[in-house]
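Notes follow the structure.
Let's turn to chain A:
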Amino acid sequence: EETVKVGVLHSLSGTMAISETSLRDILLFTFDEINAAGGVLGKKIEPVVVDGASDWPTFAEKAEQLLAQDKVSATFGCWTSVSRKFVLPVYEKYNGLLFYPVQYEGEELSPNIFYTAEAVGQQAIPAVDYLLEEGYKKFYLIGTDYVYPQTTNLVLFEYLQSKGIKVENIGGGLRKDASGEVISAGKYTPFSHSDYQQIVAEIKAFTASGDACVINTINGDSNVSFFKEIAASGITADDCPIVSFSLSEDEFRSLPTKDLVGHLGCWTYFMSLDTPANKKFVKNFNKWLKTAPAGVQKEGRVTCSPMVLSYNGVYLWKAAVEKAGTFEPEAVIKALESGISFDGPGGTVTSQKNHHLTKNVYIGETLEDGQFEILESYDNVYGEPFLKGTF
Partner candidate 1 sequence: MLLSVRNVYAGYDESMILKGVSIDVPEKKAVALLGRNGVGKTTLLNTILGLVGTNSGTIEFAGDSIERMPSDRRARMGIGYVPQGRDIFPGLTVWENLNVSLRVAGAKGAEAESRLQSVYELFPVLKDMLKRKGGVLSGGQQQQLAIGRALLLKPKILILDEPTEGIQPSIIDQIEDAIYAIRKKGEMSVILVEQYIDFARNACDSFYILERGSVVQKGDISLLDDDMVAKYLTV
Partner candidate 2 sequence: MAHIPAEKHTPLVLSVEGVTKSFDGFKAINDLNFYLRDGELRTVIGPNGAGKSTFMDLITARTKPDEGKINFHKDNGEDVDLTRVREHHVSQLGIGRKFQNPTIYRSHTVYDNLKLSLSGKRGLLHSLFYKESASDREKIYDVMETIRLKDHAHDLAGALSHGQKQWLEIGMLLAQDPRIMLVDEPAAGMSDEETERTGELLLSLEGKHSLIVIEHDMEFVRQIASRVTVLHQGHVLKEGSFDFVKSDPQVIEVYLGRQTRKH
Partner candidate 3 sequence: QEDATRDVLERLALASSSEQSAITEELSALGDPYIKDFVDAWRTGEVFSYDVSESETIVLRKVSEKFRRLSNDEIFEIADEENDENLSKIRPSRKLRKVLKTITDTIDLSSPDPRARIEAALKLGLSQKTDYLEALQSKIETEENEKVRLKFEEAINISLLANAEDDEALKHSIARLGELASLPARDGIIGIQNEATESGDAEMVAICAEAIKDIDSAQKTIERWGNLVRGMSTGSVLLIVAFGLAITFGLMGIINMAHGEFIAIGGYTCYVVQNLFADAFGTQSAAYQWFYWTAIPISFVVAGVIGYGLEKGMFRFLYKRPLESLLATWGLSMIMQQLFRLNFGAANVQVNTPDVLIGNFEVAGVALSYTRIFVIGFAVFVILMTWLLLSKTNLGLYIRSVMQNRNMASSLGIPVSKVNSLTFAFGCGLAALAGAALSQIGNVGPTMGQTYIVDSFMVVVVGGVGNLLGAGLSAMGIGTVDQFLQPYWGPVMGKIIVYFVIILFLQWKPGGLFPTKSRSMDD
């Protein structure tokens, strides 16, 4: 039987395994689903799974191996921006095709990558709009010290000012270059930072006079320490909501959700979306888990935006391949650029010429069971990677 090889390039070990393993799982599910329905152009998808091991040179090496040795037609992978930056030249060199599913800072456009991910305009901006509407006047910015939070916060810094928020009401600190221009806004901690006592004390002081909220771009396991400290300090969602951009249902599995009740999230998909498409998707995934291969965790699983964007990526690729009539990346990219739609679990997504997707954006409030209650939605938001300097 004829097959078509696709690559799965995620970290299954190391620090990023916490997040990325779920994406491997959903991809395997998607391939099985497509294969059961007859495959793509009559060929079954044969995934080649490699472990990027949370190590960026390894990502580059494995990407090259997928392209040079396995000759995969497309790759689905990467979580961190740095891993994407490391594999980008490889995809350009071999003229391959990579689907990237995780919210990111933008400011990039490779002809060989499709960003199914949320751009800043599809997450941070709508979330801030919502908070402004709710009447919040003070914004504390905190994040992990790397490019996604830094860039996002810089964009938000400009955006908030354009909305009339005074600089002194943007918390977390500013850094200026020699010419006095702000080059970084917000408070930053390194990856895996675990001691938030000091920062939470600062936030508490910041919120003392009310009407304050926190924009959280902390990534990874630091969130646990952060929210435990927040909860212990007595800051509640009613006093000061925290809106997080890197916490989805999947991360909630390891967080004390009781402490997070009422805090906010913003994504282009929530598991709690009450649509037939989503219901079916969740049901099928759960069914698949029962027969999933060894290594896939079977209990207590949820779905979340990065997973769904991975899922969408595969279906968009399938549609594009079918439209192009070939697996050749170049033709597939052309097809995608022409605008292909897919009715995914989070609503319809449409590929854009600029390699991003138009999709619905939702604001949600955390519930104690680790789900979001949807408070607001914005339909068909255009994916724009270059926002900095536009406000």
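Selection criteria: all candidates are chains of the complex that A comes from, given by their letters.
We take it that a contact is a pair of C-beta atoms (placed from the backbone, for glycine too) under 8 Å apart; a residue touches a chain by one contact, two chains touch by 3 or more; residues count from 1.
Computed from a prediction, not measured in an experiment: that's the story for all the values here.
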Touching candidate - 1, 2 or 3 - for chain A as found in this complex: 3
Interface residues, chain A side, partner candidate 3 - complex: 12-15, 17-22, 134, 138, 145, 168, 173, 187-190, 192-195, 197-199, 201-202, 204-205, 208-210, 221, 224-225, 228-229, 231-234, 238-239, 250-251, 253-258, 261-262, 295, 297, 299-300, 365, 367-369, 373, 375
